[in-house]
Each structure stands twice: as structure tokens, then as C-alpha cells.
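What follows is one structure encoded as C-alpha cells, with my remarks underneath.
Here the complex is missing one protein chain, while the rest keep their positions.
Coming up: subunit A.
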Amino acid sequence: MDRRFPFKVLEHIFSFVDSNEDRNSVSLVCKSWFETERRTRKRVFVGNCYAVSPLKVARRFPKMRSLTLKGKPHFADYNLVPDGWGGYAWPWIEAMAARRPFLEEIRLKRMVVTDECLEKIAASFRDFKTLVLTSCEGFSTDGIAAIASTCRKLRDLELRECIVDDLGGDWLSYFPETSTSLVSLDFSCLDSEVKLSDLERLLSRSPNLKSLKLNRSVTLDVLESLLRRAPQLVELGTGSFSDELDPEEIAKLTKALSELKQLKSLSGLWDLLPEYIPLLYSLCPRLTSLNLSYATVQMPDLIDLLSRCSKLQKLWVMDLIEDKGLKTVALCCKELRELRVFPSGADLDETDVTLTEQGLVSVSEGCPKLESVLYFCVQFTNAALVSIAKNRPNFRCFRLCVMEPFAPDYRTQQPLDEGFKAIVERCKDLRRLSVSGLLTDKAFEYIGVHAKKLRMLSIAFAGDSDLMLHHLLSGCQSLKKLEIRDCPFGDTALLENAAKLETMRSLWMSSCFVSFGACKQLSQKMPRLNVEVIDEHPPKTRPDSSPVERIYIYRTVAGPRLDTPEFVWTIHKSPEVGVSRLSIR
């Protein structure tokens, strides 16, 4: 008797399995499960675009409808990866266009996307619905115009913090003249002005639009006319909020804002002037997400605003909020789940610091649902970290950036080891951690021992020796992404824990003491890793003991990549060839 489930039954069961991690596990059970799973997967996620070839992915998932790709390493956000490193979207777009014409959604992060890519997308995917580009570069507004004009079923067009060659605001007029199916439009990263009439008409004929994020050049005086045409918005990113308005215009704008009954998320607010804050009061009680990180508003005004936002779940703000402002947040925003405090650049003079560790301590005390934090601060203490850990053991993401490299606990002058120990000990669910300040090997021993669910770890200017890296690689079981800069170690720990690297997505090390010889050895030991040496100023000769500027190591089944620029060397697998740079243009 055939003991296997019929394909149809399996297929039905798998349709309830959403998460890709679960689907990956399912596909490892047996061949028939692998086959069934691959034929039914609709959303494909590739965390490192060089880990697998586009062709293989296209062939494996015939029913693919959504593709998410990530390209450059995370530290590319901070200019640590030289331009031209890679992460090209073209091979993927080309492969999908040829084999998977029913693809509907493409989401790319940190990749190089050209106008050619965008035109290809527009031309190849009939039912294309969603394009989300985060931190991408390499394209111009012409490419966007192609998408707007050709994709008749376009629902989402989001450009999040991309670097775009802005040739003007004409692209907005390329949307079809008949009503559009737009649900979400985000062009906040573009510079140039769009024509008001184009925008007004687009809003009038997009009845499904729920999310609109304008760019900075959309001035305050036109905001009212735009909002009148889109009262159904759930997410609004305003343009610049600083023009002079006469009382009549202010009244009209206040009314238009109060008409946004469904608005839950507010962002943009560039150059927000204090006198315009009362205009936002009508929105505050319903807001769940507020991004004030571009608003140079001082603490008293922020308090006025935030004390009315009782439903707030996500708050991004600058350090102008000061400790006092965060205390208000702790009192009033009991639903807060995510807090990010960015530096305004005004607080680097140590004698006048108004945002201290106390701010984060108050929020951790007052907000029971807080689980994700990004906090930039000039200095910190162990005591504060211990309190925070005690108050809030439910952290999933804890990123602390003490802006002074090697800054110790400023009260006790001790390293921040004990503080971070408390964090990893108590927060059992911690998935992402960024550490900073003065840290010795001990801190990383604690992390290795306690942070069992940690998936991503970012380290800068820390540690004493190779022991640090050894603790991390041998201890953190779930570690998937590790990125390190300016730490004094390398070879021994890497070679000792080479096997661990294949269980991780990637490892980035820059300005550490990794020698060329170690890179070679590592590459020979682990054939399924790509060991990339990135050296913008390579020495004339490369003896084994010479240090390399940066290494990027990632697991891959696609072999060494063929699109490396001159400053990237993929270490060859076979020992006779020392280093090879395969460059095929």
C-alpha cells in the first residue's frame, strides 16, 4: 500500500505553512515533501543574492509570485563597502523575466538596480503589482516612469531611502490616465519637485490609496489640497512642514488633517516648526506610528505632541527629545513597541548632554511592550543597562550605539561588560544586538554563553583578542549574521571556528587583524564559502602575514561570483592558485 500522502493532500496542508523557515524545514523531510513544497511556494526570500544562482531559484519554484532579495552587506549603509562591490539586480530580473512571467512582487534591499532592470520588469511581468526598493541605487526617475506607465495593475511603488538619479518630477505624470490601482506610493527619497496638478489628479483617480509618502519638496501650502483628495489615507508622509501660512490656510489645513479619520502612521515632517504642532493634535489619539526623526523640534514641543499619543507603538525621534521627553513617553505611550533615538548632531559636547542613559531607563520602566530599541547616546553606564534588562526582559532587538568609541561606564570607568551581560542574560528572546562602548573579551564570553537566540550581532571598536571572536562563534548557536569593524583580532579564532561559518549567512570584518594567509587557509578548508577580500589600497606584494582591509565571508552554492570589481578578490579554492580575481564583464 502506498503510504505516502497524495500530492493534493500535502499541497493543501502546506498551504497553511506561511513562514519560509518552516517551509525550508518541510522541504528537508523527504523527496516528495521537497517536491510538493517547492511547487507550492509563492513567496521566495533570498537573504544573500550571491548565495544561490537566479536560475536555480527560478527553476525550483514554478509558482513563485513574490521575490525578496538582499544584496550588499549591512555595513554598506555606513559607507564601509566601497562603491561597485556588487549586488546587481539585473541577473535576477533577467532570469525571472524569462522563466517566471507571473511574478507579481519584487522587493530588493541594498542592491544596484538600473533603469534597464526597471524597464525589463515593466515589460516582462504582466500582473506586476509590488515594487519595494530599500536602500537601492543605480537607477533614475526614467526607470520609475517606465514602471508607472506600463504596469497597469501596479499597487505598491515604494522607494525607501534610495539614491536615485533624479531627472525631474515628470515620472509622476506617467501613471495611467484611467483610475489607478495604487495602494501605496512612497517617493520620499527623491529630491526634485513634482507638479502639483499631476499629484492632485493622481490622488483623485486612486481611490484605493492607503499610504502616501511625499518628498521634501512638496511644500506645506499644497498639503491641504492633497489631503482633501485622499481622506482615506492610513499612512501619510508629509513633505516639508515649514512654510509660512496665513491664518486661513492654517485653518484649512487643520480641518483637512482632522478629516483623516483612518490615519495611523505619520512621517516626513521635515523642518517641522513648533507653531504647527497643534495642527497635528487631531491625529495624535489614533496614531500608532510616528516618525519625527527629521523634525528639528525641541523637547517642550515634543512633549506637547507625544503626551497626546496614547496608542503609539512605534516612535522614531531625534535626541532633541532629551531625558525629560522620554519620561513623558514612558508615562503616556504605554503601547510602545519600538523606539529609535537618532543623534541630531547637537549633543556631542559632553558638558551639555541632555539625552543620557536615563532616558532609555525611563522608557524601559514605563513601556511594558517595548521590544525593539535603537539608541544613540554619548555615554552609558553598566547600572543603566542592568536596570533596562531587569525592566524589560522581552527585548527582541537591542541596538545601543555609544558614540564615543571605547567609552567606558562614565561613572565607574569600567568596561560595559557587566551591562551587556545583564542584557543577554535576561532577554532570552534577543534576536538582534549591537554593542558599543568599551568592551573586553569578557563581554563576548557572556554573549556567547547566554545569547542563544541571537541571529544578528554588530560590533565596533571592541574586544582584546581572538578570544572574543572565538566566544561568539563557538557560543551563539543561532548566529546568522555577524559584522565587526575595528576590532583587534582575526586569524586564530576564524580558523578555529571555520565550520561555524557555513551555518551563518555571512560574516563581515573590516579593519581587523585578519591576515591574507588565514583567508587562504579558510577558503581551502571550507569550499562552500566565498571568502572575499576587499582592498581598496592593496599592497604591491601580498605575503601571507599581511593584513587585509576587509573580508566578507558568506556561504553559497553558486561558487565564486563573476562580477567582482578590481578591488575584490575571491580566494580561489584550489591551493596552487593563491588568489584569483574572476572578472567577466
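By our rule, a residue touches a chain if its C-beta (ideal position, glycine included) is under 8 Å from a C-beta of that chain, and two chains touch if they have at least 3 such contacts; residues count from 1.
One rule holds in what follows: contacts and distances are computed from a predicted model.
Undergrad: Among "Auxin-responsive protein", "Sodium/hydrogen exchanger", "Cytochrome b-c1 complex subunit 8" or "alanine transaminase", go ahead and choose the protein name stored in UniProt for the chain not displayed.
TA: "Auxin-responsive protein"
Undergrad: Quick one: say which of A:D83, A:D127 or A:D429 touches the chain that got left out.
TA: With A:D83, A:D127 or A:D429 as choices, the missing chain is touched by A:D83.
Undergrad: Pick out which of A:G47, A:P91, A:P393 or A:G517 touches the chain that's been left out of the picture.
TA: Spelled out, the listed residue whose C-beta touches the missing chain is A:G517.
Undergrad: Could you list which residues of subunit A touch the chain missing from the display?
TA: 75, 77-80, 82-84, 112, 114, 135, 137-138, 140, 161, 163-166, 189, 270-271, 274, 293-294, 296, 298-300, 318, 342-349, 352, 376, 401, 403-406, 434, 440-441, 458, 460-461, 463-467, 470, 485-486, 488, 491-493, 495-496, 510-511, 513, 515, 517, 520, 536-539, 541-547, 549, 565-567, 569, 572, 576-583
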